[in-house]
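The structure under discussion is supplied below as structure tokens; questions concerning it will follow.
A single protein chain has been omitted from the complex, and every remaining protein chain is retained in its original position.
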Amino acid sequence: MAGTPPGTGLAPAELERFATLAALEAVARRRLSEAALEYVAGGSWDETTLRENGEAFRRLRFRARVLSGVTAADLSTTILGRPVRTPLGVAPMAQHGFCHPDGEVPAARAAAAAGWTFALSTLATRSLEDVAAATVDLGGARRWFQLYVQEDFDLSRSLVERAEAAGYEAIVVTVDLPMVGYRGRDLRGTGLTLRRGNFPNVALDDTKTIGRRHPPLTWDLLDTVSGWTRLPLIVKGILDPDDACLAVAHGAAGVVVSNHGGRQLDRVPASIEALPAVADAVAGSAEVYLDGGVRRGLDVVMALALGARAVFVGRPILYGIAAGGEAGAARAMEIIRMETERAMILLGAQAIRDLGPELLIPAVR
Amino acid sequence: MAGTPPGTGLAPAELERFATLAALEAVARRRLSEAALEYVAGGSWDETTLRENGEAFRRLRFRARVLSGVTAADLSTTILGRPVRTPLGVAPMAQHGFCHPDGEVPAARAAAAAGWTFALSTLATRSLEDVAAATVDLGGARRWFQLYVQEDFDLSRSLVERAEAAGYEAIVVTVDLPMVGYRGRDLRGTGLTLRRGNFPNVALDDTKTIGRRHPPLTWDLLDTVSGWTRLPLIVKGILDPDDACLAVAHGAAGVVVSNHGGRQLDRVPASIEALPAVADAVAGSAEVYLDGGVRRGLDVVMALALGARAVFVGRPILYGIAAGGEAGAARAMEIIRMETERAMILLGAQAIRDLGPELLIPAVR
Amino acid sequence: MAGTPPGTGLAPAELERFATLAALEAVARRRLSEAALEYVAGGSWDETTLRENGEAFRRLRFRARVLSGVTAADLSTTILGRPVRTPLGVAPMAQHGFCHPDGEVPAARAAAAAGWTFALSTLATRSLEDVAAATVDLGGARRWFQLYVQEDFDLSRSLVERAEAAGYEAIVVTVDLPMVGYRGRDLRGTGLTLRRGNFPNVALDDTKTIGRRHPPLTWDLLDTVSGWTRLPLIVKGILDPDDACLAVAHGAAGVVVSNHGGRQLDRVPASIEALPAVADAVAGSAEVYLDGGVRRGLDVVMALALGARAVFVGRPILYGIAAGGEAGAARAMEIIRMETERAMILLGAQAIRDLGPELLIPAVR
Partner (left out) sequence: MAGTPPGTGLAPAELERFATLAALEAVARRRLSEAALEYVAGGSWDETTLRENGEAFRRLRFRARVLSGVTAADLSTTILGRPVRTPLGVAPMAQHGFCHPDGEVPAARAAAAAGWTFALSTLATRSLEDVAAATVDLGGARRWFQLYVQEDFDLSRSLVERAEAAGYEAIVVTVDLPMVGYRGRDLRGTGLTLRRGNFPNVALDDTKTIGRRHPPLTWDLLDTVSGWTRLPLIVKGILDPDDACLAVAHGAAGVVVSNHGGRQLDRVPASIEALPAVADAVAGSAEVYLDGGVRRGLDVVMALALGARAVFVGRPILYGIAAGGEAGAARAMEIIRMETERAMILLGAQAIRDLGPELLIPAVR
């Protein structure tokens, strides 16, 4: 088993003491180097969208009903037509290795154990084959592969083919990164060592930026990628309903409403604010997912109620592995699950299908 | 007389120096243990609703008229058809014993003396019979019994029957707790000792949560409870006008607009924001009460003006007994009464019936 | 001359260094006793209206025009049909003596010298005759007498008659004080010595509250007071347009839009927010004045633009006398005048008649 090496985090029993993601994050912040924390926690420009991702959730209000007879909540649903135990996933994030020596393995294993979908980044520390192999013993892991299209299209194609071969179930094409967002601290030497698990022998010019690449990407890209694989395509980085429709028209099986965790263009709307119009526009012709700012089960329920089929969690999972490796990620997932179930019960929703927009009212101010 | 034991609080003369509930709370905060304070003061999740309960009052604005000729205000009214000296009550709260060694007795006695209605929690530290007996010498005490329906319906029924026998005048059925709200600190050992005054010999599984119970509660519950007693039923925990109508349809004589003091589902509206629509929906077919965030006579007047027949005060009464036992609770009640009368006079309202929605204007922002 | 005794404040040359009322207030706060400062600076309940009085001004926005050809502003206007050098006045305030040993004389003299109208409170430290005599040498002082109607109507009548005899030009009847507003610190011993300049030999029961009195005051009061004097009546404490119309119907020559500086009922609108509807309702049938929150010439211009014929300044004048006696009040008045002129020039307004609602646009948020 690829677990947490000795000394790299809190033990499971200690982790039990933490009942919120905020508490787990506080542990992680003490353990991470300044550079790693800055890389993980930061956003672009003034971090307006980064902050708004969370605050927009907290401005929404539930319409609470009582005496529903619900005493337990069932989180099972389907994603892309296949049953899953939860509508939750780990958002694709580069370089888990900044937070844990085993890279993406701890989070991937925790996800498999918890019934979460795990999305592996093109810029993962570990190779997609390594991550696949590391969860074999757990069975039934749902893995997606996130694709940053590289200047070398053959390289991109080979990544997609390898992902399909390794059992990844969807290709998540990120479309909001024609260039990385501006960060005041990009240019400073961070001392972080980039490990490119998926293409260790390819020389890329990214001395200053991580993940920079150059092909002018247009909607044709989706058709091109479709030609490389039988896997469903998911388009990540959609905020505008018209773009969502274009994605569907180009064959996307799903779209992720996302502003890249507030790391790309700043002053775009919070994910949860962009979600309703996208869900309306797609109108069931594809699945709609959301990431960005999810820190509470309340957020999960709100996103599901407003049209998301699944909700992806990002930074909190990295804080989890920083705090306690696989057990830390598992604890983060358990907290989110407990909170989501509790919120559903208090709302009178027994199952995911009971969550709809009628459960929300406009924010008080 | 069951009063404040020596050494358990400030003397009445000292309490006179405090003219606001905030000042009394500051005293209590210094006297309570960290665990007790956290239990009493805290709310669920991010405490958004907890904060909003108070802030929503402060966003409202009075429409002030002058030269009304009013120089004194009369707080007397009726509740459930019976005359009371004030439209004020003590909200049902578990475990007064965390704040005072005599449990619910000090607050119940102060309520009886001040003409407040006292609601005793199922999860009181002291038995309902003890509390009834402790106020006999004061005469005319108005007491309600709050019911958490237990998994064992016979146990619930016996509680209701005992309450009726002991002279409680209404059964307050709490409906917003199919499970306790999520609190970041639930799982930590608090060192608090739960005393279950009303059923000391019943083993319940609440090692982790207080008041947890499991029957799937639906609107039929009200019919069931009605079958156990001739007392009027009051449904507590209503925020939605449709639920208020359901409560009336199931025979409720009153509904309490309440979000459980921000302790159950977070991100629901403040009580005072939920009140007007509930009052409109009920339209006089039952009485409407409110609790949540009441800290000022201004709040009381606003709630009465927006349709509440009575207003219940929660945490400030616990701070009162923590600060000075029965005398502390009495001081808290006196402060609220003084403020309410002063606000009525300044508004030109001589009697409770003079308070209506025309006395409020929309908040400036 | 009744000026500032040696040692009671900064010298005029020192005062020149302060160019804002805030700077002058900071000096005063260091010089006043805690009790006096609390009495002067505080408001009722949560001080919501006290804060809003100022913040509401800062939410308004000017519509700025350019190249108007204006390089100087003329503040002269008329009040009650008589020419005045400025549309500014000192609001009636009890007990200037808490801030300066000479009581109301320093502010009254500074007002006379600056062309401000001075309103003397019923509860002044010095007698109305003393204050009148102290400004004889300055000539042309405009003085108003503020009336708190006392339980003893004969006493009230004699005050009005004395004011008329002493050359006061209007009777300002305060109507928003059927009882003093609730202040958390009312009941504490303050050590302040009340000096009742206008009726030193009358025993009143105000051990706990200042200015408390009991007759049930209705609109008939204005007719009664009218019968006592030939002076014009001004009704102070109006926030509602209907009340403004009632005041006019009962013969008021003017109304003061005021919430008593946030000292009476809390959670009423800011004065500047109440002004436009009152000005509309009165529609020229009486003059409209404003007090509350005026700290900047920008505030003065906004109030004049929204329909006030004159603007009264309260606490800043007390801070002025605390900082430097008569010279301190004069400096406060000079600052307000400089700021008002500067704002008018920058707005392109040469004279008071050029100020109208077209100079304001809705606040941005």
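By written order: A, B and C. Residues from 1 in each chain.
The working rule: a contact is a pair of C-beta atoms (placed from the backbone, for glycine too) under 8 Å apart; a residue touches a chain by one contact, two chains touch by 3 or more.
Being a predicted model, the structure only gives us computed values, none of them experimental.
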{"item": "Visible contact partners (per top-of-document touch definition) of the missing chain", "value": "A, C"}
{"item": "Residue in contact with the excluded chain [from A:15, A:32 or A:56]", "value": "A:56"}
{"item": "Residue in contact with the excluded chain [from A:113, A:138, A:194 or A:265]", "value": "A:265"}
{"item": "Touching the absent chain when the full complex is considered, from C:30, C:65 or C:353", "value": "C:65"}
{"item": "Touching residues (missing chain, whole complex) on subunit C", "value": "16-17, 19-20, 22-23, 58, 60-71, 296-298, 338-339, 342-343, 345-348, 361, 364-365"}
{"item": "Residues of subunit A (touch criterion as defined above) contacting the omitted chain", "value": "45-46, 48, 52, 56, 59, 175-176, 178-179, 181-188, 214-219, 221, 237-240, 242-243, 246, 259, 264-270, 273"}
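We take it that only the chains that are shown with their structure count from here on.
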{"item": "Arrangement of touching chains [line / ring / star / complete / other]", "value": "line"}
{"item": "Angle of rotation relating subunit A to subunit C [CA atoms, steps of 5 degrees]", "value": "180"}
{"item": "Approximate Å spacing (C-alpha centroids) for the pair subunit A, subunit C", "value": "61"}
